[in-house]
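Quick one: the structure is below, questions incoming.
Of the protein chains in this complex, one is absent; all others appear in place.
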Amino acid sequence: MDVLFDIFGSANFWAAAIRIATPLIFGVLGALICERAGVLNLGIEGIFVAGAMAGWLAVYLGAGLWGGVLVAALTGAAFGLLHAFLTVVLGLSQHVSGIGITLLATSASYFTYRTALPDVSSPPRIVPFQSLDLAGLSDLPFFGPVLFSQTALTWLALLLVALVAFVLYRTPLGLSIRAVGDNPASVEAQGLSVIGLRIGAVVVGSALMALGGAFLTMSAFDAFFFGMVNGRGWICIALVVFASWQPGKALLGALLFGAFDAFQIRLQAEIGQVVPGQVFLMLPYLLSILALVLVARKADYPRALLQPWTKGQRH
Amino acid sequence: MTSHTPLLSLTDITKRFGTLIANNAISLDLHQGEILALLGENGAGKTTLMNILFGHYVQDEGTVRVAAGGDVMTTLPPGSPGAALAAGIGMVHQHFTLAENLSGLDNIRLGTEPLLSFGRRHAARAKVEKIITESGLDVDLDRRVDGLTVGEKQRVEILKALYRDARVLILDEPTAVLTPQEAEGLFAVLRRLAANGLGVIFISHKLGEVLAVSHRIMVLRAGEQAGELVTAQADRRAIADLMVGKAVAEVTRTPGARGRALVEFQSVSLGKPGHRAALHGVSFDLRAGEVVGLAGVSGNGQSAIAALISGLAVPDSGTMRLYGDPVTRADPRRLVAAGVARMPEDRQHDGVVGTMSVADNIAIEEVRSPGFSRYGFIDAKAIRARATAAIAAYDVRCPGPDAEARLLSGGNVQKLILARVLERAPRVILANQPTRGLDIGAQAEVHRRIIAARDRGAAVLVISEDLDELFALSDRFLVIHAGEITDAGPAETLDRATVGLLMAGQTHTPETLAS
Amino acid sequence: MSLRLEPREHAPLGLRLLVSLLAGAIALLFVAIPVMAAGANPCEAYVLMAQGAFGSMFALSETLNRATPLILTGLAATVAFRARLWNIGAEGQLYMGALAAVLVGSGFLQLPGPIMIPAIMLAGFLAGGLMMVVPTMLKQRFGADEVVITLLLNFVVILFIQMLIEGPLKDPLSMGWPQSVPLLAEAKFDKLVPRLRTHWGLIIGLVSALLLWLMVKKTVLGFEIKAVGENKPAARFAGIPVDATMLKVALISGGLAGLAGVGEVAGVKGYLSADLSPGFGYSGIVVAMLAGLSPIGSVLAAIFIAAVFVGADSMSRATGISNYLADLVVALSLLCVLVGSFFLRFRLAPANPKVEA
Partner (left out) sequence: QDLLKVAAIWTVPVEQQWASRLHNALVAAEEAGEIDYVYSENIANTDYERVMREYAEQGVGLMVGEAFGVEQPARTVAADYPEISFLMGSSLPPVEPNFATFDNFIHEPSYLTGIIAGMKTETDRIGMVGGYAIPEVNRLMHAFMAGALSVNPDVKFSVSFINSWYDPPKAKETAFAMVDAGADILYAERFGVSDAAKERGIFAVGNVIDTAADYPGTILASALWHGAPMIDQAIADVKAGSFTASDYGIYAFMEYGGSSMVVDEALAGPEAVAAAKAVEAKILDKSFVVEINDSEPSSTQ
């Protein structure tokens, strides 16, 4: 019990939870935008990799950090455009296209990295984002270290949650995106372009996913590694369902996952070999599954998810 | 009432789907304040024409022009719903085009504001509320659309058009899913709107309402313009002749011989207690050789009754007996095997698997029976033979037994289902909304089959919101209201008003009513 | 004259083959980009790729060896997707199948030789099947999304396997390297050709494809699966036991993926380790969709994917290009074939067909 109290009471724990959650926040927001518009984007895992590689490489080759962020976002957007072309314009299977995009983005990133830096056997590094201390607020007790030990990208992620929520619920654009994911015919009948909205959503959502990857190489760490995304994209796909496609709950879900992960890391270090280490590693996944089962009945699926739409055809 | 230049003018619209000509050089004008009824058999091309007018489909030939002030008319670019909306054309589709996860208000606003603006909701609400007051289209603007009734959804659809200052309103089969009361309300609104200068086109298969509401009637037949009538000078017969090209035989019903009770409900309850759509201690029976009409406003427990007789549910309490034995397991297969024929309410959704062939859809209830399979293997030959026979016997219009069922029109899907369930000479028939959305020819065909089955000795329960249909078919009436059933007695002792009162929940016995 | 797309009712076999070939050709054109970026000659690379995949008995055997698990995971996805059951968990089911094979076949159970192979196959089938039955039941009971749950279970299963092979199942003779005790000799699949890796798992895959085809086309179960997949409410109304049918599908789908795991353990590795599968489960989805959910097509698609990978990998070695190229070539081919499938569903037609005068 003491152990638990020590863990949850510590500012460092919560700071870690937010750090771990940050790439997930980007990813889950991106996936949420795509799915709200009716498109499942299983390319997420690969887009993470591409964002991580491209953003890092840009900075390594001399771009500024924000330049790198931009490059990452554009790279994600490009893969998003490809996914949108295949699934929205051509109406092809969203599952297969997504898995294909993951394979393509991952392999293209690895190939590019190795071809661009052939003689590297210890990964080169960049100077990453530093923690953003607003006006000395990091000296605040508890909240100081929790919030102000974070980098600009974490703040960007939090800001994006608010922005996405605002756009989704307070602007006609958000209205249209929610509508197109529920019933494309409703959007078409009101004179809007189903295809246009969906392409836009997938492109923007994919750009956000890439930022999740960029966070890994430009904030959480300062170098690119093969395999470093390590399933984080897939987690976002689960978190979106858990969040019932709502930005606020998406933030909550990502933070919960971050907290679980930070917790199992600490527990593993504290109580060690009472149980095999894998049990701890399984925890976040098992808890995600449990959470999904519990919220499933209430989940409000975008009804048109996975359904292609072609103009002039009855649906 | 009509001004010199039309509001809207279609000229020589032609549309082909592959080799099929859905619309062949169709022209029509619509004037201010006019209500034009568009009639025709299933598949005549009505929806297609309206979809072209609204820009969902692109015509192969012809133009759509709209009044642009004064005597000027401008041509609409084909295939652009946006342009049609901007030109003041509003359309209420046969299948609603609402986002169910949004409120009514948001559905109305959708697409009317710049995408990245905000803070306009208030003004929008004010405008919608003003329209509601003027038109009488009352609806809860803040409720999510998936929580609205069909009638309310339709009102939202009309509000969508009016909100955009529509000058032309198109309604595709607006009353197919409305209760008689709701339909009455709709017509009142349409009349008022027309009086205010709106032009209205509406599509319907119900001649009664066409005669009552429209000013002018245009009839399509197999994609051709079959003719036009001024409503004041038209009657049912004339319209039917134009539509079908031949006279439609009236279905006549002779009194039948009532036999023993085949289905008995004894204090049956099902569903959430106190809920309107649940059943609360319902008792009635269905006897051999009679058609029982179940009247009621939809959502009062009809679905629960249908689910029970379909074998999709068993009573929560009370007993349902089939041929005297209680039914204790929800198993449609057993009921089918026992000779219960079930026609689903939503035939496209529950009745057929669209991507399977017509033959497979005919066999689907009985694939496991020895006639259609052996040792777990399908006997495709037998299935095909049965389907070929059924297609001929029931006049299912389709390219053949191997055609996919989704290609069939609604009327033909219904005939397919009739072929599936009636071919086995069932002893009990559940006919749930048997003719919804069907043209008059198809309606007559379905009615004839039902009566024939009754004459063979089957017990039939017809569930319908169309009182005309119930009176045409039923020997006896049950009326359902808020999950409770009143036996209204033999059809001969009843009239529309009496049944209407019972449907509205007036709890009189037939005797007191008769006095 | 502008063109528009018209849906096609039916794509003849010749057209399908043509489109597949064209897609493959276009993919090869794309492959030239990275090949040239790495400074190699594309034409030479194509020849090397073909040789790497089919150029010798060895190459052919390696291609078929890699295709073997893909056939089975492809079939797993095929049967599930036909019933609109989105099984993304074939990877985990494969591992569970492999685990069951090891549990039964490594001496924990004393079984006479001749029934050993059927026993590990049955165990693997059931273990994989169970891994899909559970999420399906969660879906039926709680409405939990099977895409996400099967996806997450993949991670759980791998960790579980790691736990076992570092713990109770660990091979004491492996000098600490985390791998399971080996299968007994009588539990191993024979090689089809001596000294080449292709093994009886390939035959199992082919037979499974045939059986699945038979089931889909000819049996009542196949009929019911189709009805349930295409329109659940209508199937339910018609009296098809929807839930039971879905569970059967889940069992078969997971079971086939489990068999893939059995094959890898009994035919290739001889023991279980956490790196048994380089994503065979995920690739199975690709295989199934490329094949348009056709069981026989899955065999061809699996061989295609395997050949592209094996060929490109070998080519990268022969040309000195980074071997990450292989995955890139697979991805490009996949996307090209996917686009090709679009033209099987639609045809280009003139937008305003004029009736001939």
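For reference, chains read A, B and C in written order, and residue numbers begin at 1 within each chain.
One rule holds in what follows: a contact is a pair of C-beta atoms (placed from the backbone, for glycine too) under 8 Å apart; a residue touches a chain by one contact, two chains touch by 3 or more.
What you are looking at is a predicted structure, and each value in this text was computed from that prediction instead of being measured.
**Student:** Could you run through the displayed chains and say which ones the absent chain touches?
**Tutor:** Within the full complex, the chain left out of view touches A, C.
**Student:** With the full complex in mind, choose from A:85, A:169, A:225 or A:301 the residue touching the hidden chain.
**Tutor:** Only one of A:85, A:169, A:225 or A:301 touches the chain omitted from view, namely A:225.
**Student:** Any idea which of C:19, C:79, C:119 or C:159 touches the chain not displayed?
**Tutor:** Of the candidates C:19, C:79, C:119 or C:159, C:159 is in touch with the missing chain.
**Student:** For subunit C, which residues lie in contact with the unshown chain of the complex?
**Tutor:** Per the touch rule, subunit C residues meeting the hidden chain are 52, 58, 62, 66, 159, 162, 166, 174-179, 195, 197, 264, 268-270, 273, 275-278, 310, 313-314, 316-318, 320, 322-324.
**Student:** What does the interface between subunit A and the hidden chain look like in terms of residue numbers?
**Tutor:** Within subunit A, the residues touching the omitted chain are 10, 12-13, 16, 19-20, 110, 119-123, 125, 216, 220-223, 225-228, 230, 261-262, 265-266, 268-273, 277-278, 281.
Operating definition for what follows: only the chains that are shown with their structure count from here on.
**Student:** Mapping chain-to-chain touches, which pattern fits: line, ring, star, complete or other?
**Tutor:** complete
**Student:** Centroid of subunit B to centroid of subunit C, CA atoms only: how many Å?
**Tutor:** Once rounded, the distance between the two centres reads 45 Å.
**Student:** Between subunit A and subunit C, what is the gap in Å from one C-alpha centre to the other?
**Tutor:** 28
**Student:** Could you check subunit C for residues that touch two or more other chains and list them?
**Tutor:** Residues: none.
**Student:** For a test of understanding, state which residues of subunit B touch subunit A in their complex under the given definition.
**Tutor:** On the subunit B side, the touching residues are 54, 56-58, 79-86, 91, 93, 95, 97-102, 106-107, 109-118, 120, 160.
**Student:** Would you mind writing out the residues of subunit A in touch with subunit C in their complex?
**Tutor:** 40, 82, 86, 90-93, 95-97, 99-101, 103-104, 106-108, 110-111, 114-115, 118, 231, 234, 237-238, 241, 276, 278-279, 281-282, 285-286, 288-289, 292-294, 296-297, 299, 313
**Student:** For the complex, which residues does subunit B have touching subunit C?
**Tutor:** Those residues of subunit B that touch subunit C are 16, 18, 58, 60-61, 310-312, 331-333, 335-336, 342, 344, 349-356, 360, 364-365, 367-368, 373, 376-378, 380.
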